[in-house]
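For this depiction, one protein chain was excluded, whereas all remaining protein chains were kept in their positions.
Which chain is which? They are A, B and C, in the order written, and residues in each are numbered from 1.
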Amino acid sequence: MKKHYLLAPGPTPVSPETLLAMATPIIHHRSPQFAEVVAECRVGLKYLFQTKQEVLILASTGTGAMEGAITNTLSPGDTALVVRGGKFGERWGEICAAYGVNFEAIDVEWGRAVQVADVAAKLKANPAIKAVCIQAHETSTGVNHPVKELAELTKSLPGTLLLVDAISALGAFELPMDAWGIDIMVAGSQKAMMLPPGLAFACLSEKAWEFTKTATCNKYYFNFSKELKNIQKNTGAYTSAVSLVMGLRDVLRYFKEATLEKIFAEHQLMSKATKAAVKALGLELFSQEGASDALTAVRAPAGVDGQDVVKLLRDKYGIMIAGGQAEAKGKIFRIAHMGYIGNFDIVMIIAALEVVLNELGYKAPYGAGVKAAEEVLFGGA
Amino acid sequence: MKKHYLLAPGPTPVSPETLLAMATPIIHHRSPQFAEVVAECRVGLKYLFQTKQEVLILASTGTGAMEGAITNTLSPGDTALVVRGGKFGERWGEICAAYGVNFEAIDVEWGRAVQVADVAAKLKANPAIKAVCIQAHETSTGVNHPVKELAELTKSLPGTLLLVDAISALGAFELPMDAWGIDIMVAGSQKAMMLPPGLAFACLSEKAWEFTKTATCNKYYFNFSKELKNIQKNTGAYTSAVSLVMGLRDVLRYFKEATLEKIFAEHQLMSKATKAAVKALGLELFSQEGASDALTAVRAPAGVDGQDVVKLLRDKYGIMIAGGQAEAKGKIFRIAHMGYIGNFDIVMIIAALEVVLNELGYKAPYGAGVKAAEEVLFGGA
Amino acid sequence: MKKHYLLAPGPTPVSPETLLAMATPIIHHRSPQFAEVVAECRVGLKYLFQTKQEVLILASTGTGAMEGAITNTLSPGDTALVVRGGKFGERWGEICAAYGVNFEAIDVEWGRAVQVADVAAKLKANPAIKAVCIQAHETSTGVNHPVKELAELTKSLPGTLLLVDAISALGAFELPMDAWGIDIMVAGSQKAMMLPPGLAFACLSEKAWEFTKTATCNKYYFNFSKELKNIQKNTGAYTSAVSLVMGLRDVLRYFKEATLEKIFAEHQLMSKATKAAVKALGLELFSQEGASDALTAVRAPAGVDGQDVVKLLRDKYGIMIAGGQAEAKGKIFRIAHMGYIGNFDIVMIIAALEVVLNELGYKAPYGAGVKAAEEVLFGGA
Partner (left out) sequence: MKKHYLLAPGPTPVSPETLLAMATPIIHHRSPQFAEVVAECRVGLKYLFQTKQEVLILASTGTGAMEGAITNTLSPGDTALVVRGGKFGERWGEICAAYGVNFEAIDVEWGRAVQVADVAAKLKANPAIKAVCIQAHETSTGVNHPVKELAELTKSLPGTLLLVDAISALGAFELPMDAWGIDIMVAGSQKAMMLPPGLAFACLSEKAWEFTKTATCNKYYFNFSKELKNIQKNTGAYTSAVSLVMGLRDVLRYFKEATLEKIFAEHQLMSKATKAAVKALGLELFSQEGASDALTAVRAPAGVDGQDVVKLLRDKYGIMIAGGQAEAKGKIFRIAHMGYIGNFDIVMIIAALEVVLNELGYKAPYGAGVKAAEEVLFGGA
């Protein structure tokens, strides 16, 4: 029987148990019953974000939370510094533009991480920069930016926030919001959080909450102060997406029980195995530094269109990975290792890759990639 | 065993079948498989909205779609006319204010529908009004505003749109967007559409799409033009809330199969029965005109706090209805008759009401309300 | 929307939570994971049966367990005493006959309970009687037989067992196996246990286990000794019906948490309310004594065919109750009050009954039955 597999960077597979948790009868979003669920989620989200701050739960995708991060802390005419090293870096700029916020951009070659020194130079050159906008993991390239180091810079600047899009990062690798000094961290339900799409999250440092007091960007639906007041009462500003929140409780229980430490180690292992395996097949990583544990972006070998790899896996083998976006289209393909997956899913995708590459004319010796993956995942034979 | 019942005006009960349809394994939002689902939803939504226009599917609650209706058609400094006869009327004004749109308000006593003549007068007095913002059903009062008649007014004004919040109306009673000439109709998943909260819908007339070309209000996440381009390709601008969309397909199949005509008749019958029953118990409707088929708002009898009715039903009997909001708090309680409910749910809530009223000191003869409900629902004995 | 209701004496409604518990991925019946589930069920079943003995879990319906009760304790040529006051009493006799066990019968008028004195007389007259076979609740008539008193008789007879079919009784009302001295109690999953059909249960006293050592009736699949050895190792003789057992764990947790005491009281209340309501409508109970808390059997009024009541409820109103069987066909209809139902389901069925009786030409004043039900369920108005 042809089964279906999802190894794309969002949405990712959701466990059967979580799917069933979301299929229980609908409860009202202003009931004591639901308040209890929210109360439990608040604790779980703080653990996941590694913060003492409240984490807001929004009914939208992650982009809505990104928009809110800008509009709740900045005002038209303010200047932001946007790191653009992929499709999602560009999104920060687009949002600024849409709301009248000026921005300077550091354009980083796709596949590379931003240089901390470049950011430092920009901040020094323009002290009016009120926000540095970055991706923890730039999903379009598989690269992690140096969030910890950037936070070191912004921590010392009272007039500058660090806004981190952690949509495809949170839950996959270490991002301790408070310890590092991140000012806003936004996340989405459908990546390493192992939920369906439809929930976004935003968490603000005290410093960021201060900024909200003077920010004059237009906003209504994504009003963080209003959401804060509501979540402190275990509810939301508008009708909560109750079924998704039921699922949220379920995955947060898992995160707590499994511990972040163990979960991050698992992602790291799957990531190392995937990277070792594609190299064993003679392929190159797209990321030249900062390769993320959430995703492996691979250059399509000479003569092979990355989109064909994606389509053949999808249409013939029922496996959904992702291709390249925008300028990387056709040049790369991307294997996510987050969501409800385990070590044997890595074995599976590598075997499938061996098959598909051969079908597309690239000689990948059967078993060679799998062998490399097994060695990383399970220790030497 | 204490069972739980949900007769609040959103979220409403979702059928077990739809809940299970949403529990199938997650599929990717950019896959041919999901495109097929969206394609089917597009047809179903047009049927439900009674329109030839595309209906946008947004990952947010209805308020997000209301915001988008304003920001996609108006510009800062424009003037809107807002009918405020309840909490949701006020929301139109709040959104305008949040985005720099001026507005004039017609304040209607809670419990009453707006007078068409009053709107006509306003429009005549100020030809610069670019949008009339109204609720088809003002959920906080149980009143329907005269949308059809208002559309008659705006249809003849090339510079004025009619924006209708149909969040708690669509699917409960007749609202033929094209036939009446509504310019924007927004809806939410969690009312008569019988889905969990988390999806919003917006549909624009050709006239409204024209307005989007010059509207300069800030917007990013709720960008209707971008969503239009995407849905025409059977996808969304951002990650679609795939599990909710699976449920959407399921309910739209039901709407199509059952026919709107039959569904509206069922709501009307349940509404009539509820209203007859509360009157038989000596209670008064809160709505003085335009009583909606989606909801029955009831004045708490002298000496009884409406909130106590709500709480006792909820905490002792497991039945969730709604209380009054803002100025109506304590004065009324609201019984919704939409979502996955049937005639016997009306019998149930009326019996429960008889019980609870007696417990609160109001003499409601057992069986009297139920008798009245049965007569309407099932014909004379 | 036409919803569906199930108030028949098995299968009964199963809670959404239990249905979802059974939809988790299949686990192996010889795994530590499943052994844990069985271990928990063993404890829960002992609580439910009020026994220190092991309760066997069989993959069959209750009839299989009845067959096993006979074949595991008796031998061809042995004599049993069978109380026949309905369809299921007859089944005991049919099973005896099928396996070469002689039986004497006490034929009780349908609708009546057996007289303890009649059983005592039979036992005295024929000391060779090795088993008294009875229903705790004769589902076809809604009558409880005096199990406690019969156990008093058999307890003092070392050569005679009391075999109790508790299929539609266990979980609905008090049946303390050990305290009363019942020798075999068999049950089924699909009645008051609130599970789908497919599991049967059998529990044997020490005295009954002694009988198994000499019983020579043919048996293979329903071999209690073999099942005992297996369940003591937290498994079953053959492949366990794992999905149903997952549901079993779920309901047993509920029984434990809610307590038998409270659950029996709830059944009693629903039963009283139903009986009061049908009397208020001028109808008569079919049971002339021993009316069960699990079921209300009602005589169809003059001029009304009981089957028509059943069919109209089912086909027009989506409500499934049961008609009469065999000689009671057409004369009665039966409303079960067990499974995943609550007080408002009683209100619902009584209202529906009022409607249907009127449609069939019997004048039942709307609200009169509901009023009576409300008074019992919720206290005087």
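The rule is short, and it goes like this: a contact is a pair of C-beta atoms (placed from the backbone, for glycine too) under 8 Å apart; a residue touches a chain by one contact, two chains touch by 3 or more.
Note that the structure is a prediction, hence the values are computed from the model and not measured.
J.: One chain is left out of this view; which of A:G77, A:P127 or A:G367 touches it in the full complex?
T.: That would be A:G367, which touches the missing chain.
J.: Just checking the interface: what residues of chain A touch the absent partner chain?
T.: On the side of chain A, residues 1-3, 5, 15-16, 19, 23, 258, 263, 266, 317-318, 340-342, 344-345, 347-348, 351-352, 354-355, 358, 363-368, 370-371, 374-375, 378, 381 touch the unshown chain.
J.: If the hidden chain were put back, which residues of chain C would touch it?
T.: 4, 6, 8, 10-14, 19-20, 22-29, 31-32, 59-64, 67, 71, 94-95, 98-100, 188, 190, 196-198, 217-222, 238-244, 314-315, 320
J.: Just the residue numbers, please: which parts of chain B touch the chain that's not shown?
T.: 16-17, 20, 23-25
By our rule, only the chains that are shown with their structure count from here on.
J.: Graph shape for the chains shown, where an edge means the two chains touch. Line, ring, star, complete, or other?
T.: Graph shape, chains as nodes and touching pairs as edges: complete.
J.: Let me spell it out: compute each chain's centre from its C-alpha atoms, then which one is farthest from chain B's centre?
T.: In terms of C-alpha centroids, the chain at the greatest distance from chain B is C.
J.: In whole angstrom, how far does the Cα centroid of chain A sit from the Cα centroid of chain C?
T.: For chain A versus chain C, the centre distance works out to 54 Å.
J.: From the C-alpha centre of chain B to that of chain C, how far is it in Å?
T.: Computed from C-alpha means, the inter-chain centre distance equals 46 Å.
J.: Any idea how many Å lie between the Cα centroids of chain A and chain B?
T.: Taking the mean C-alpha position of each chain, the two centres sit 34 Å apart.
J.: Can you list every residue of chain A that touches 2 or more other chains, as numbers and ranges?
T.: Touching at least two other chains: 20, 23-25.
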